[in-house]
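Excluded from the complex is one protein chain; the other protein chains are retained at their positions.
Note that the chains are named A, B, C, D, E, F and G in the order they appear, and that numbering of residues resets to 1 at the start of each chain.
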Amino acid sequence: METHEILEKVKNGQISVEEAEGYFKRQPFEELEYAKLDMHRKIRSGFAEVIFCSGKADEHLLNIFGRLYERDGEVFGTRATKEQYEMIKEHFPQTQYDPISRIVKIEKEKESKIGCIAVCTAGTADIPVAEEAAQTAEYFGSHVERIYDVGVAGIHRLLAKVEQIQKANCVVAVAGMEGALASVIGGLVDKPVIAVPTSVGYGANMNGLSALLTMINSCSNGIAVVNIDNGYGAGYIATQINRMGVKNNG
Amino acid sequence: METHEILEKVKNGQISVEEAEGYFKRQPFEELEYAKLDMHRKIRSGFAEVIFCSGKADEHLLNIFGRLYERDGEVFGTRATKEQYEMIKEHFPQTQYDPISRIVKIEKEKESKIGCIAVCTAGTADIPVAEEAAQTAEYFGSHVERIYDVGVAGIHRLLAKVEQIQKANCVVAVAGMEGALASVIGGLVDKPVIAVPTSVGYGANMNGLSALLTMINSCSNGIAVVNIDNGYGAGYIATQINRMGVKNNG
Amino acid sequence: METHEILEKVKNGQISVEEAEGYFKRQPFEELEYAKLDMHRKIRSGFAEVIFCSGKADEHLLNIFGRLYERDGEVFGTRATKEQYEMIKEHFPQTQYDPISRIVKIEKEKESKIGCIAVCTAGTADIPVAEEAAQTAEYFGSHVERIYDVGVAGIHRLLAKVEQIQKANCVVAVAGMEGALASVIGGLVDKPVIAVPTSVGYGANMNGLSALLTMINSCSNGIAVVNIDNGYGAGYIATQINRMGVKNNG
Amino acid sequence: METHEILEKVKNGQISVEEAEGYFKRQPFEELEYAKLDMHRKIRSGFAEVIFCSGKADEHLLNIFGRLYERDGEVFGTRATKEQYEMIKEHFPQTQYDPISRIVKIEKEKESKIGCIAVCTAGTADIPVAEEAAQTAEYFGSHVERIYDVGVAGIHRLLAKVEQIQKANCVVAVAGMEGALASVIGGLVDKPVIAVPTSVGYGANMNGLSALLTMINSCSNGIAVVNIDNGYGAGYIATQINRMGVKNNG
Amino acid sequence: METHEILEKVKNGQISVEEAEGYFKRQPFEELEYAKLDMHRKIRSGFAEVIFCSGKADEHLLNIFGRLYERDGEVFGTRATKEQYEMIKEHFPQTQYDPISRIVKIEKEKESKIGCIAVCTAGTADIPVAEEAAQTAEYFGSHVERIYDVGVAGIHRLLAKVEQIQKANCVVAVAGMEGALASVIGGLVDKPVIAVPTSVGYGANMNGLSALLTMINSCSNGIAVVNIDNGYGAGYIATQINRMGVKNNG
Amino acid sequence: METHEILEKVKNGQISVEEAEGYFKRQPFEELEYAKLDMHRKIRSGFAEVIFCSGKADEHLLNIFGRLYERDGEVFGTRATKEQYEMIKEHFPQTQYDPISRIVKIEKEKESKIGCIAVCTAGTADIPVAEEAAQTAEYFGSHVERIYDVGVAGIHRLLAKVEQIQKANCVVAVAGMEGALASVIGGLVDKPVIAVPTSVGYGANMNGLSALLTMINSCSNGIAVVNIDNGYGAGYIATQINRMGVKNNG
Amino acid sequence: METHEILEKVKNGQISVEEAEGYFKRQPFEELEYAKLDMHRKIRSGFAEVIFCSGKADEHLLNIFGRLYERDGEVFGTRATKEQYEMIKEHFPQTQYDPISRIVKIEKEKESKIGCIAVCTAGTADIPVAEEAAQTAEYFGSHVERIYDVGVAGIHRLLAKVEQIQKANCVVAVAGMEGALASVIGGLVDKPVIAVPTSVGYGANMNGLSALLTMINSCSNGIAVVNIDNGYGAGYIATQINRMGVKNNG
Partner (left out) sequence: METHEILEKVKNGQISVEEAEGYFKRQPFEELEYAKLDMHRKIRSGFAEVIFCSGKADEHLLNIFGRLYERDGEVFGTRATKEQYEMIKEHFPQTQYDPISRIVKIEKEKESKIGCIAVCTAGTADIPVAEEAAQTAEYFGSHVERIYDVGVAGIHRLLAKVEQIQKANCVVAVAGMEGALASVIGGLVDKPVIAVPTSVGYGANMNGLSALLTMINSCSNGIAVVNIDNGYGAGYIATQINRMGVKNNG
C-alpha cells in the first residue's frame, strides 16, 4: 500500500514531512486515480472500456482502438459504419464486424459464458438493437438466449417461449412502434426486465419516443428503461444483474 | 314530398311563380335543413342527440335537457357532476344518475339490446371511461359485454376471456398508463377494435398522451383510436359497427 | 379431436399416464398454436399476411415474399421502393408495382369486390396514402370509391359528393395539413369514419402530428383515427367494417 | 412646433446654445414621448387602453381603472372575476359586468357602430371567448354580427349563414376541440379571417394547442391566428381591418 | 334567373313536375357550383389560383401549370425547385424563376400596383420567406415596400424605418430565431401586422416553433400569425387587407 | 399434480374420456390460472400484491385492503391520503401510516432484512419518493441504506458516502430538477442503478419530464429508469436485483 | 495545517503509521469537507445559504430557519407563503415578509450596496419575479436599479431608460408572454444580460415555455437564460458578475 509506504518513509526519515505533505495534498485525486485504477481492475474482470464509434474521426477512432487493444488484448466498438470497420481492418486485420449490430471488435477467446440473459424483440426490425445488446452482454461474458419476433400482435408467439424466458436472470425487451412487449413480459417473469425502446416505426412514434413513454408508464412491475436504441446500455446493466444471479447458483 | 307539392301548386296556379321562386331560393339550406331532419330521423332510430354536460351553466343545461326530453321522451347526458344531476332532478324527478360513468339520463323502456360489443379495461381505474362507453352503446341499443381489469401485466386474465371477446362485433379497449391492452386484443380478434386511451396514470403518462401514442402506433391490425377518456365517442362508433354486424346475422 | 384421441389411448392403456402428461404440459401453447392456425384460416378468408417492405434487407424481403407467394399464390407488400420492386421482379416477373401507393404485389384474379368503402382525400398530395388504403381494401376484397381532392377549403367540392359518400359502409378520410376533412365528413354520414392523418404540410404541422391531433379531437361523432400515413391500417379496419355491412345486405 | 420655437429662441438669443443643446440631448426620447402622445391620440380615436384584469391585485386594478376613467370618461377591462367587478362597483357604481365575456366596463354612449365584423363560433362553449371578441370590437366602434354554434360537425348550420358571413369586412372564427371551423369559413369568404383557438375540449386538445395547430396549418387562404382564448386580440385586429373596409364605402 | 325560368315552364306546362323536381333535387349543389363560379370571378379579380409546387410530380405540375396559363393567361407557383422551373421552361419559354423566393411564374403586364404593404425581416436569412410574401402580394396587385434586416438586436435599424412602415396599410413581419420583431413592430404601428415565423435558426428554435410561439404570445395588439415559412399565406391576407385600405383613400 | 391425477382417473375409469376432455379444453387457461397460482406463490415468497390507493373509492379500497389482509395477514398500500388511512383504521386499528411516503400498511413481523439497497436522494424534497422506494424494498425483505440530500450541487456530500453506496447490491437514485445525481452515481459504482425522476422543481422541469430525460440520456453505464415519482417501482425492481446479490453471498 | 501535524507526529513517533494510514484513507473526503468549509467561508462573504420555502413542512422550515439564523445572524427565504411567514414570525418576531416577492427574511444592517444591477420587466405582472431577483441581489450586497414595465409593445418606454440600463454591470431582463424584452436589451447594452422567462401569460405560452424558448433563441449577443420564474437564480449570478465589475472600478 502506497500510503503505508510513504508513512513508513516519513517515520524512518527517508522523506521529509514537507515531501510527504506535498504528496498528500495531491493525493485526494490520486486516490481517485486509484479508484480509477480499481475501476480499471473491475473493467478487466468483465467491463472493458467500449468505444462509441458513431461520429468519431478516423484518426481518433483508430488511435483509441489501437490503444485499448494494446492494453487489453481485445477491443469492442459499437455503432461502427462499414467504412470505419474497413479503415480499422487495414491496421488490425483480425478485426471482426457484424453489419447487423454494427459492432466492430477483436475478441480474446473467452471461457464459457455464464448465467442467462434473454434478449427478446417485438419484430424483426428491432433485431439490430437487440444484437447490440446481446453481443455486448456476450462480450462481457454472459450467456444470451435470443428470442426474436415475439411481439404482442401475435401473443401466442410470446407465450410459446415463456418457459425459456423465465429461466433467465434478466430479460432485455426490445420493441419499437408502441413498445407493448415489455409490459407483457413484465407480467410473465419474476426477474428484472430491462426495456429498450427502438426508433422502429413511423408517424406518431416520433423516432421512438412513443415506445419510450409506453415502457416508462408500464403497468407491470420489475421494469426499468434505457434510452431509445440503446442496446449497449441494456446489455451492460443486464450483465451486471446476470452476474449476481450466476454467483447465486454457484 | 314538399318539392313535389310546391311544383304541383305552381302548375295548378295555386301559388305564383314568384312565391315558388322565393321558396327555392331559400331551399338549398332548407334542403340541408331537411337533411338535418333526416339526420333527426336517423337519430330517433338510435342516435338521439346527447348532452356534453361538463362546464355547462345550470340554466343552459336544464333548458337543453328539458327540450330534448320533450321532443324525444328520453334524454342522455355525459360528464355530469352530482350537483348538475341534483339540479336537474328537482325539475325531472325521474332522472337517473350513475356516479361512476357520470351519465345522467331519462331513458324509455328499450326493446332488447342487439348484437354484441365487448368493452374491456386494463385496470379498475379505467372503469369510469369504460362505463361511459358501455352505457352509451346500451342507450343506443347495443348489447354490451363488460370485461374489466384484464390488463397485460397479467396476460392470463385476458386470455381467459378471449373466446368471449371474439364473439363481439366490435371491441372497445379502454386503457391508461402505457395502454398496451389494445395491441394485445388486436392480435386476438378479427373484428374492429376501438381503442380508448385514458388519463389514468401519473408522471410521464402526461394525462393520457402516452396511452394515446401507444394505441396510435399499435403494431396490431384492425385498431383505430378516439380521444383520451372519450368513452362516449367509442360507444357511438362501436354501435355503428355493431349495427352492421347485427343486421348481418338477421 | 386430438385431445379425445389421447384420452382414449390413456384409457385403453395405449400410452402411459406419463406420456400423456408430457403432452398436456406442452399443450397450452400447442392449443395456442392451433389458435394461430385458426387465425391462419381467417387470414386465408380475406386477410392474408402483408409485408411492410420499408427498411427490409433485400434477401430478407425476397425470402418472405417468396414464402408467402408459395403458400398463398399471391402476396402483397406496402412501402416498397422502386429498387425493391425491381429486385423482386427479377425473381418473380409477374410482380406488379404502383409507384404512387408504393404497393408491390402478385395478385390472384379476384371475384368481384363486395360492399363499398369511400376513400376521400383533402388534397392531391394525400393521394399516395389514400391509394395505400384503397388498394389494401381492394386486395382484401372490398369495392372502393375514390373521392379525391375534396378538402374543406372548397367545401362545395365535398358537398357535391355527399350522396356518393353516404352510400359507403365505411369512409376513410385522408388529410394532411390541418386535417379538418374528417370532422366535416363525420357530420355528413352515419357510418364509421376512419381518419388517416398524413404528413403532408410543413412548418407547424410537425410531420402530421397537427392533423393527427385535429382528428383525435374531432367534434363529430363516429370518427376513429389511425397512425400518420397509415393507409394500410385504414384499409384493413375499413374492410373489417365493410364486410359486416355487406353481409347485412346479402 | 416645439423644435421650431426653441430654434427661434436660439436665433433670437432668448436661450443660450447650451440650454438648447441640453434640450436636444434629451429630445430623442422626448420625441419618442411625443410619439407616445401621438399614439395616445390614436388611442382616443378608437383604441383606448384596455385593462387585462386577470391576476391584478385589487388596489392595483382599482387604481388603473380609476385613472383611465378619469382621463377618458370610459374604461374597459377583460378577464375580470365577479369579485373584481363587485370591488370596482363599490367605487364606481355605474360599472357594468358581463359574466359570460368577463368584461367589466364603463362605456360612454357611442355613435352608431360602423362596418361589420362577423364573429362565429363552433359550439356554445366557445361563446365566452367570442363575446370577449365581439364586445371588444363593439367598444372600439365596430358593428358585430354574432353567428354562434355553427361548427363543422353539422355543416348545414354554417352553410345557412354563409351569405350573412360574406357581408362582413372581417370574420372572427372561434373554435376549440379540433378547430376546423376557420378552414371551412376561409374557403367560403373573400375577407380576412382571424382565427381564435379556444381551450374548449379535453384529452389530446392540450388546452387549446390542438385547435391552434389546426388553424395555423389551415389549407384555406386568408387566415391568420391569435393566441388561445384571445378574444380581445381578435376583436382588436378585426376592428383595425373593419375600419379600413368601412372608410372604403364612405 | 334559371329558377324563375323553370318555374315558368312548370306553370306553362312546358316541363313536367317530375322533371322540375329532378332539377331541384340536384340544385343545392348546382347552386354551390354557382358559388364556385362566383368564387372564380373573385379570383379573376385578383386572387388567381396559385400552385404549391413542392413535391408535385413533373407531369402533374406541368399539367396544372399549362391549364391555368390557358385559362388566365398568367400563372404563379410557389416553392418550385430549379429543376421544376427548367422542366416547365422547356414547354413555356416565357416562364420566369426567382431562386430566392422559389417562385415560378408567367405574369401579364399589370396596371400599377395599389396601396402599400410593408414587408419587414429580422435578418437576411429570412429574405426568402419575405420575398415569397412580397412577390405574392405584388402578383395580386399590391405595392410592396421591402424593409429587410431590421431585427431587434439592433433596434435603431428598425426605428430608422418607422415612418416608412407606419405608412403601410398592413405590415408583414418575417422573423426566425426568437421572432421578437413582430411584437416591436406591433407597438409602433396602428395597422394590422401579419407575423410570419421562419425556420431560420438552430437548436431550441425547433425549426421555427419557437418563433411561432413568440408571435402567438405577443404582448402587442394588432398581430395575427400564419404558419412557419408561409410567405404566400401572409402575402395573400395582407393583400386582402391592403385592398380595403386602398379603396378607402380612393 | 392435477394433470397426473386426472389422467390416472381416466386410466382407471374413474372419470370418462368426455369428462376429462372437458377439463383439458378449459385447461389452457386453467393452466394459466395455475401460472397465476405459481405467481401467487412467488408473491407470498416476497412480492405480495400491493394496492395503489390513489383515486380509489373508499368502499373499493377498504374491500381490497380487507381481502388481502385476510389472505396474507399483511397488506401494503401506496399513495394513500390521510383520509384513506383514517377510514381504513376504523376497521383495522392496527393499520400504520407514514405521511411522508404515504404508505399505509399492516405488516407482519419480518425476519431480518437481507442484502443491501442504497436509496439516495438529491434533495430533501425528493425524500417522499425515496421513502416509497425504501419502505417498499423493506416490506419485500431488503435491507435499505438511506443516503439523502447528496445532490450534485455539493458533490463532496456524495463523495463522502461513496464507500457506503458501493457496498449495496443495487442503488436507487432519486432526483428531481435536473436529475443529474443518477449519472454521477453511475460512474462511482459497479452495481445497477435504478434512477427515479421526481416531479420536484418548477418551470421548465415540466413536472419531472426534465429529470426523466436527463436520466434516460445518462452518459454513465449501468443505469435504467422508472416513471416519474415511481418510488414503488424502483423499490420493487431493486429488491429483485438485491435478492440475486444476496443469494450470491449466502 | 492538519496534514502537516499528522506527518510530524508520525515522524516523531507520536502516532503509529497505521493510525496515520487510517486517517489518510478517510482524508480525501475530509479534505472535501474542508473544501466545504471553504465554500462556507465564501458563503459568509456574500452568498449565505438561502431557503427555498415552497413545499417545506412547517417544522422543517422553522428548524432550518432557526439554525441559519443562529449561525449567521441573518436568514433569507424565497417562495414563502403568508402562512409560512406568520408561522415563523411567532418564533422570530423580527422576521420581515414581502408579499410581492414572497421573500421572508431577517437581515443584518448592511454596509452600502455596491455596483449596479439593472432589473427590468416587460410588464407589471412580471414584478414578483423581478423583486425576487432584485431583493436577492440586494441581500447579497448589490445595488439594484428597478426599471419596470418597459415591454417591447411600447418600445419608447424602454428607449427612455437606455442610458440608465447601460450603466449597470449586469442586466436582469424579466419577461413573460413572448419574452422579447431580453433580445432588445441585449442589442442596447454591452454588459451581460441574464434573461428570466416568467410564467405570465396564457394559452400557447405554456406556463413560460414560450418565453424561455424566445430567450434561448435570442438573436442578440450577451444573453444567457435561467429557469422560468427563477428570480433567485438570476439575482445570484447577476451578483457574481456585479462583484467583478465593482472591484474593477475600485
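A few remarks follow.
In this text, contacts are C-beta pairs under 8 Å (C-beta built on N, C-alpha and C of every residue); 3 or more make two chains touch, one makes a residue touch a chain.
As the structure is a prediction and not an experimental result, all values here were calculated from the model.
The missing chain, though absent from the display, is touched by one residue of G:F76, G:Y139 or G:Y236; that residue is G:Y236. Of the listed positions F:L61, F:V184, F:A224 or F:I237, the one in contact with the omitted chain in the full complex is F:V184.
Contact with the chain not shown here comes from a single listed residue; of F:T78, F:S101 or F:N205, that residue is F:N205.
Against the chain not displayed here, chain D makes contact via residues 1, 3-4, 7-8, 10-11, 13, 17, 20-21, 24-25, 27-28, 31-32. Against the chain not displayed here, chain A makes contact via residues 28-29, 32-33, 35-36, 54-56, 60, 197, 199, 207-209, 212, 227-230. Not every partner is drawn; the one left out touches chain F at residues 122-123, 151-155, 159, 177-180, 183-184, 186-188, 201, 203-206, 209-211, 213-221.
Just so we're on the same page, only the chains that are shown with their structure count from here on.
For C-E, the equivalent interface among the listed pairs D-G, E-G or B-E is D-G, as over half of the contact pairs agree by residue number. Counted by C-beta pairs in contact, the busier of B-F and E-G is E-G.
Centre to centre, using the average C-alpha position, chain E and chain F are separated by 60 Å. Listed for chain B are residues 28, 32, 154-155, 159, 203-206, 209, 212, 216-218, 221, 227, each touching two or more other chains.
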